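Take a look at this one; I'll ask things after.
Removed: one protein chain of the complex. Kept in place: all other protein chains.
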Amino acid sequence: MRRRDGWWLPLAAGMALLGGCASMGVQPWERDVLSQPGMTPGEDVVLTSLDEHIYFSKEASTGGLGSGGGGCGCN
Amino acid sequence: MAATDKLRASLATACGLLGVAGVKAQATEVQSGVLGYHEPGRVSAVELLSDVKHEFAGGQVGTIRLVYDALTGSSASGAVPALQKTQTFTSPSGNGSYSTEPGMTPLDNTFHDTRVALSGGFSLPWGRLTTASLGLYGSFEHDYTSLGANASLAREFNRRNTTVTLRAARFEDTINPEGGVPMAMAAMPAPVPGGGGDDKRADDDEGSDATKSVTDLGLGLTQVLGRRTVLNLNYTNSRVAGYQTDPYKIVSVVDGVTGAPAPVSGDPTRDLYLYESRPDNRVKNAIAAELIRSLGRDVVTLSYRYFDDDWGITSHTGELHYRLNFAKGRYFQPNVRWYHQTEADFYRRWLVEGEAPAYASADYRLGDMTAMTYGLKYGTTLKGGQELSLRVEYYAQSGNQPAGAFGDLAELDLFPTVDAWIVNVGYTFGK
Partner (left out) sequence: MLRPRSFLPLLACLLLATGAVAGEPAERPVLAAAEFALADHAGKVVALDFWASWCKPCKASMPWLSRMQQQYGGQGLQTVAVSVDADEASMRSRLGDIDPGIIVVFDPKGELAAQYKLEGMPTTYLIDRAGKLVASHVGYRDADAGKREAEIAAMLKEGK
């Protein structure tokens, strides 16, 4: 059964609203654990790229997670 | 006493500075990897990737990435196996042919390719909290060229706890298949040794069939949830317009009663196979979420993606990684991935004699299938700070026997499990 067109609109809007939650998060000096390896989204560019290529070639779906954010939050 | 202390202090400084003389504020980081992919009895591939990132004094970042891959072996052509006879197919060039034994899945083994891709990007900080990036991309194979450009804008909020990223990309692809672009749903012609294949080639005026353009838009949100937790969300919309058919894939036409290959009308010595055809437009949507959580010394990452397009395909992807950290930068990371997709509207494992749909494809990659990946990665940090990693994975795709298999078809495995071993070595330095 096909979903209605534009089903993704409320989801995308929800994502935008989620960003407005100013109370969530940590202080700038509390980012020790977040800066450790494995804690930053999209850290391993090589593996992500190689995997995406395999799955793009063998499956019908595309689109994944973006990188950026998290980490030490420095500069 | 004071004099000695001062002397000691300045010596310490001199040594300290000597020690840090090697720290460059302008850093160049190189991440590279080699991947080996092997489907027993089918395709093998090797891919090399190198990504060089340089940070300039003002915070700008330039990246260059080089990819090389080579494919050999054979891949399912889309035809169904025949229970009682040897099938003969014309090779993509139109000059040769290959055969498949009774009961075996037809595999096209005339298929090997090398590809080189080069991409570059540049990102600029704009104030402390905004980053703008631009990139270019080019991928080149003997029968396929893709050129693209991309841009992104990232902004941080809430003292860098929230990151919002907007992404856009555009690709223009040109397809020049061996033997030319086949006419949609045309019958596979007999081989013409020494040249030919004209019968299936599209009219030269229809140059537009051999190009396609892709427009991607993405919205990303990363939110720090706590000292040990990060949430990453991403939405992607992709519109593809142009030639999306696989020019090398075919669909078998079978007798409506026996399920055996139907003959070409006018030449009963040859069996009828039609070149597949896919619609010219496709709109895809995907939404993905990733949760990264530090547990003691370890890190667990859980992710999920939902995908939907207007070809009737929907898919779910779930992935779990658990990174077990040990001393000196060593870690083990087992991972598991589960994938399930539903078939495209025009997916047809076979066509019955007399059927003439506008679109049809028997490519198993568009069918109902489930795929599992199990992997283990080991990583370590070398004395000079370089990172080395090794990952071994097992990947298996399986699907059910298509409903409605009749006659000979009911006796055959129409959707065999395809499995692959993947080995990957990674090396990073300059971090």
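Going by the order they are written in, the chains are A and B; count residues from 1 in each one.
Keep this in mind: contacts are C-beta pairs under 8 Å (C-beta built on N, C-alpha and C of every residue); 3 or more make two chains touch, one makes a residue touch a chain.
Since this is a predicted model, take the numbers as computed values, not measurements.
*Asks:* Which chain B residues would touch the chain omitted from the figure, given the whole complex?
*Replies:* Touch set of chain B with respect to the missing chain: 8-9, 11-20, 23, 25-26, 57-59, 128, 159-160.
*Asks:* Applying the definition given at the start, please give the residues of chain A touching the unseen chain.
*Replies:* Counting over the whole complex, chain A touches the hidden chain at residues 27-32, 35-36, 72-75.
Operating definition for what follows: only the chains that are shown with their structure count from here on.
*Asks:* Roughly how many whole angstrom separate the Cα centroids of chain A and chain B?
*Replies:* 18
*Asks:* Name, in rising order, each residue of chain B that touches chain A in their complex.
*Replies:* 31-33, 35, 37, 47, 49, 51, 59, 65, 67, 69, 125, 128, 154, 156-165, 167, 218-228, 230, 232-238, 284-288, 290, 292, 294, 299, 301, 303, 305, 307-309, 312-313, 315, 317, 323, 325, 329, 331, 333, 339, 341, 344, 365-366, 369, 371, 391, 395, 397, 422, 424, 426, 428
*Asks:* State the interface residues of chain A toward chain B in the complex, per the touch definition above.
*Replies:* Per the touch definition, chain A meets chain B at residues 2-3, 7-8, 11-12, 15-16, 18-19, 21-22, 24-28, 30-34, 36-42, 44-47, 49-50, 53-55, 58-66, 68-70, 73, 75.
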